[in-house]
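Quick one: this structure, given as structure tokens, is what I'll be asking you about.
This part shows chain A:
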Amino acid sequence: MSVNYIPAVFEVLRDTDRCIKCRACERQCANEVHYFDEDFDKMQVIEAQCVDCQRCVTICPTSALKIRKNQNEFREGANYPQKLIIENYLQAQTGAVLLSSMGNPVDLPVYWDKILINASQVTNPSIDPLREPMETKVYLGKKSLDIKRGDDGEIIPDTEYPQLELDVPIMFSAMSYGSISYNAHESLARAATQLGTFYNTGEGGLHKDFYKYGPNTIVQVASGRFGVSKQYLDQGAAIEIKMGQGAKPGIGGHLPGKKVNADVSQTRMIPMGTDAISPAPHHDIYSIEDLRQLIFSLKEATEYKKPVMVKIAAVHNVAAIASGIARSGADILVLDGFRGGTGAAPTRIRDNVGIPIELALAAVDQRLRDEHIRNEVSVVVAGSVRSSADCVKAFALGADACYIGTAALLAIGCHLCRSCHGAKCNWGIATQRADLVRRLNPDFAYKRLVNLVHAWDHEIKEMMGGMGINSIESLKGNRLMLRGVGLNDRELEILGIKHAGE
Partner candidate 1 sequence: MNYVIIGNSAAAIGAIEGIRAYDKDGSVTLISDEKYFTYSRPLISYWLKNSVTDENMKYRDPDFYEKNNVTTMLGETVTAISANEKTVTTASGKTIAFDKLLCATGSKPFVPKTEGYEKVKNVFTFMKFDDAKAIKEVLTADSKVLIVGAGLIGLKAAEAVHEYTENITVIDLADRILSSILDEDAAKIMQTHISDKGVTFKLGTSVKVFSENSAELQNGETVDFDILIMAVGVRPNTELVSAAGGKVNRGIITDKTQLVDGLKDIYAAGDCTESIDITTGDSKILALLPNAFLQGEVAGKNMAGNLCYYVNAIPMNAIGFFGLHIITAGSYTGDTYVVTDGENYKKLITKDDKLVGFILMGDVDRAGIYTSLIKEHIALSECNFDLLKDKPLMAAFSKIRRNKKLAESH
Partner candidate 2 sequence: MKRVYVNEERCLGCHLCEYWCAYANSGEKDIMTAFKLGKDATPRINVEDDGDVHFAVQCRHCDDTPCVKACITGALSCNDGVVEINRDKCVGCYTCVLTCPYGCIVIDKKNGGKTVTKCELCTDNSNGEPVCVRECINGAIVFEER
């Protein structure tokens, strides 16, 4: 039926004067957009299958390809934009929930971009990070200020609670083996090891090959409990309980059976080919006291040697929830904002549920200070930390460290086509297809991750130096270093910052 016709989202433009018919585009497109037409002796395209992953564009040896938005336009209308109309067509056709991946692309305020950073002039010298030491090492974990002294009067340097030492204040956020590929995991693990930071297994367990990166691994325990065993918990440097995810607060996860190959099945400890369903809640956590029990179960299981992190999605009453978690024995609290990525989420949830991480962080940090328990828990933010500037702003708002997910994937080749749920990632990241996974070369990818984080770390140091700060501790929660632009009083009040010019 013609009403079923869904216009292609993209147009694939090929400059035939440039095309040498090498067919690399054809070979490299898992969506089978390109094909060679023997009759016409030229390359042809099936545009409807294009997701604009840019793979063909980047590898074309003659730069003959361009992808652009389909110029075919419905009649304009701000209330019913073309995308929404088409989504309704699709749903009318299929009766299905719309699926999307990666972070919320909707044009909602990005507060990072409305916050500006201070620099020293005259009264206080800026510091040149190339000349003076500039420190970004961070320790995460609950801090006890109870000083214990030995009989000789000397301080006993016992932090009482386990700490995570980060050489750089950036970690790689949870992305499960299953949602991303073996090679992607290897890249993250190796990069974290080289950087002296941590990557996170996500909820898919830990492949035995990666046990060797354990000292730089955070193992996640999510509602599906996939791959969780004593051995698994023992591998990690820390354990993260995933209560929620910024991209899809309030719902669980679903890894389709076709992604559960032999390796994934073994790692997740589920039968091959079966769907891996993470329930929306943990069915042993229906309230805060249940969480406390899980936290202490995990601590018992690991002899109180590993910090336990609790990750929640940034939702409306996040500050109160955070306070509850800080009082429940968690060592580290992770806040995941509504622009955080995902391998697959219902579109409507991704685009409409949750709150911006900037506001959540500001509210949580202030609440914990108001309740004098900020020292009880470290705060890590995730959910679209896109640059070193975002990191600096996050630290100044009160974060101890940042998690990066999407930015890390960009470093290893992701072009943000937001088609992870299709499982045919042309960059070898969000796929389990062996031929596609191979496209991600961990030898390159881990170096690119290291480069990215080093570059950010340099920039963080530059900005700190500009502020006259030479250690990241002095940036943490230092909101005087921030000013808002174009924000209303309410927003400024929540962020705890003044407006530019004040």
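Details
Rule of thumb we're sticking to: contacts are C-beta pairs under 8 Å (C-beta built on N, C-alpha and C of every residue); 3 or more make two chains touch, one makes a residue touch a chain; residues count from 1.
With respect to how the candidates were assembled, all candidates are chains of the complex that A comes from, given by their letters.
Because the structure is a prediction, the values reported are computed rather than measured.
Touch, as defined above, links chain A to just one of 1 or 2 in this complex, and that is 2. Residues 17-18, 20-24, 27-28, 59, 61-62, 434-435, 438-439, 441, 443-444 of chain A are the ones that touch candidate 2 when the two sit in their complex.
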